[in-house]
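This structure is in structure tokens; I'll ask about it shortly.
The complex appears here minus one protein chain, its other protein chains still in place.
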Amino acid sequence: MKSYEQLTNDLAPKKFGLYGKLWIGFLSVIILGAVYAYYLQFTRGLEITGMRDYSLWGIYISNFVFFVAISLVGSLVTAILRLSGVTWATPLTRISEIIAVAAIIMGGLTIIIDMGRPDRIYNLFLHGRLQSPIVWDVIVVTTYLTISLLLLFYPLLPDFHILSKKFKANVKLSKIYAKLSLNWTGDASQTSIYKWSIRTLSVLIIPVAFGIHTVTAWLFAATYRPGWDSSNFGPYFIAGAFVAGAGGVIALMYILRRTHHLEEYITDFHFDKMGKLLVLLILVYIYFNVNEYLVPALKTTEKEVGHLKALFYGEEAWLFYTVILGGLVFPAIALLFKGMRKPLPIFIIAVIVVLGAWWKRYIIVIPTLLHPFLPVQGVPESWHHYSPTHLEWLITWGTLAGAMLIVTLLVRYVPIIPIHETAEERGIEEPKNETNDEK
Amino acid sequence: MKEKDQETRRNFISNGLKLGLLTAIGGVAVAKSLNEEKMVELMDTDGNIIKVPVSKVEEHSSIKGDNYNTREGFPNKKFVMVIDLARCKNAKQCQSACNKAHFIPGDNAWLKIYKMQDNEQSAPYWMPNLCQHCDQPACVKVCPVDATFKRRDGIVLIDNERCIGCRFCMAACPYSVRVFNWSEPNQGEVKMDMGMDMDMDMTHSKYTPDYAGVPSVRGTVDKCDFCPHMIAEEKLPHCVSACPNGVYFFGDLYEDSVTNGAETFQFSKLIKDNAGYRLMEDLGTMPSVYYLPAKNRQEDFESGLENYTEFESVQKVKES
Partner (left out) sequence: MKNNMKTSKIILAISCTLFMAFSSSKIEAQEKQNARISVQYNKIGNQNLLKISAKYKEDKKFVPASDLNLKVYKTVSDDSTTLLGTLKLAKDGNGIFDVSNAITKGLDTISFSVVHEASDKFEEASNEVGIKLANLSAVLNLDDETTPTIMATLTDVNNVPLEGVELKVKLQRSFAPLAIGEDSYFTDESGTINVPITVKMPGLDGKLIYEVIIDENETYGSIKTIIESNLGTKIKDLSTFDQRTMWGPPRKAPLVALIVPNLLIFGIWLTLFFLIFNLYRISKQKKS
């Protein structure tokens, strides 16, 4: 049994080593490039992208949907698993919340990047229409971000207290941690407020999380377009979100386990459990995909069949099959084998799942737009296709790098695994004489 | 020494005066072109033409009424359009007139003539397609900032000063009639190349959604506006007057009358007698544009093929 001090040392955030610094440098370079590319877009207009009047939404929007999707993992792991008493997931709650916060922040930025006139964003508040799904989306995203931040911050209160004592030598850092811990002492009254608040947040985040991705799905389902005009879209998107989120957590927990030597806390058992969860989630998502793609194929509705033909045999067919078979079916089958649920194999599979999730959203957004009701006539030939430009990719990579940067910075200062809760679960008591600091 | 000084002084003064003269003339010229108050030509009560500065003219049109506001529209009117597909030969004069009148800057015209064929057995036909000004518009429903709006007189307009460029309206419209200004619209050159009289738009010193495209704004959406700027002068929209074959009919549903400029028909009778229909009626958008079937064609479909440009709907003025 570890001592309290050993526990704290293991789980406390560590300074960046060489790799850490290189990583931050790498991300910064991408982000700087993206900022410059966005400057070009801001001054010259969205013409620098590959979008045109038919492919009016492109990878900015599919990227936005991806971010919203992956942010749902916060509610999944932190709230649903926690509320259902699944304690093995405790080490993963902080990772999930960090991913959720980073993703939803970058998601909000991404949607602003897609706007033609971001300088007029205040119009959303001056003239906003509650009838518009976009306004609902803005409201739920803001609400979800607030809840996620609170759900990240609350469990950190005891940990900040612990860290403030651990880093006593570094006076400035210690003071910051102390302030952030809001005078946490762990006494009864604080603990009761704390417990009540976390439980309330966990309950609250679930409907809001369902809301956020349902509303995002309705941005498409509220239109008449074949491929989007589906009553299935809300649940379909949420199922997909859990898949993407679970994959993201597995990938990140593997990386952090290695960089921070957390093998004793994130064990093979955790990977095995997450692997089984991921299989279940993928199977549910495959079920929704079958409903989404097979049912229209059973009918002869001209426009629906046209859309499916494009996906099954058309220009984007190769991508469609890669995403479905490679990104969903293969991982689901592979993870049925215990051997594949070991850390390294499952990490690779999780990365494949996340990549597949990103491209799945591309498949959802773009093909429908290229097959409108009326034939595409009277516009240049290039407008019949969509190909993101280099600048468009750079900006998109910039948002992904931004999300990873937020994760990296949070991991630098915040314990990846909740110290306090882990101690509680393992029955490791906090030494009494440490709390009275009379020096 | 003294002489050289004198010469230098003389040179300085003489050059200075010349420079001063140049500057003065240049300055007067610049000032004149800046201050040249735009003038309107009006007719006085004796039937003589007089020139009056724009600032002294208040626009008053009897069809606008006293409390006209662009968000509500012309009082006691509900505009409808009837397109007779039996007459359309793809002359595309409607498209050029619309492109010109609205200084359309991009590669996508607001009014396009589609090559259509409903099924393998029926004959192909030419179908002009423009904003349908739906009574239950999908585009207006989704706009987050109330930039596009449905007026009492049936017209759907866009406020290009409010639009945030999210393009949700473009995604929602099933008729694909909305276009986006992906870059800074180069209307200045276009205006001059197309020989438009710069004075023609001088009355619109203030932007109004009533005259779409004047100007087009980068990062916002544009579409057919049913020409309220023409209606205000009791004139027909440009496409209606430009068509050489009388394809377009325009009028007020409340007057039950539509005209193509030369022929006027009772609207309800025209639709009833000719089995008029609306595009994608089953979507429930309730368009204001009716189509008369391509039956008893005056000329066959092939005659329109020579004008058909599959990849172009806005003619670019060639660089000289």
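A and B are the chain letters, set down in written order, and residue numbers restart from 1 in every chain.
What we mean here is this: a residue touches a chain if its C-beta (ideal position, glycine included) is under 8 Å from a C-beta of that chain, and two chains touch if they have at least 3 such contacts.
Remember, it's a predicted structure, so these values are computed and weren't measured experimentally.
Checked against the hidden chain, the listed residues B:72, B:118, B:281 or B:300 yield one contact partner: B:72. When the missing chain is restored to the complex, the residue among A:18, A:130, A:169 or A:298 that touches it is A:130. When you scan A:24, A:80 or A:150 for touch with the missing chain, the hit is A:150. Screening B:103, B:126, B:149 or B:211 against the full complex identifies B:149 as the residue touching the chain left out. The chain that is not drawn here is touched, among residues B:251, B:287 or B:304, by B:251. Across the interface with the omitted chain, subunit A contributes residues 127-131, 136, 139, 143, 146-147, 150, 153-154, 157, 182-185, 187-190, 193-194, 196-197, 200-201, 204, 208.
Where subunit B meets the missing chain, the touching residues are 11, 14-15, 18, 21-22, 25-26, 28-29, 32-33, 41, 43, 46-49, 63, 71-72, 76-78, 135-137, 140-141, 146, 149-154, 234-236, 250-257, 259, 261, 264-266.
Here is the rule we use: only the chains that are shown with their structure count from here on.
In this assembly, the C-alpha centroid of subunit A lies 45 Å from the C-alpha centroid of subunit B. By the touch criterion given at the top, residues 44-47, 49, 51-54, 56-57, 114-118, 120-121, 123-124, 126-129, 131-135, 138, 219-220, 222-225, 369, 372-381, 383 of subunit A touch subunit B in their complex.
Contacts from subunit B toward subunit A in the complex involve residues 106-109, 112-116, 129, 138, 141-147, 162-168, 170-172, 174-176, 178-184, 217-221, 280, 283, 309-313.
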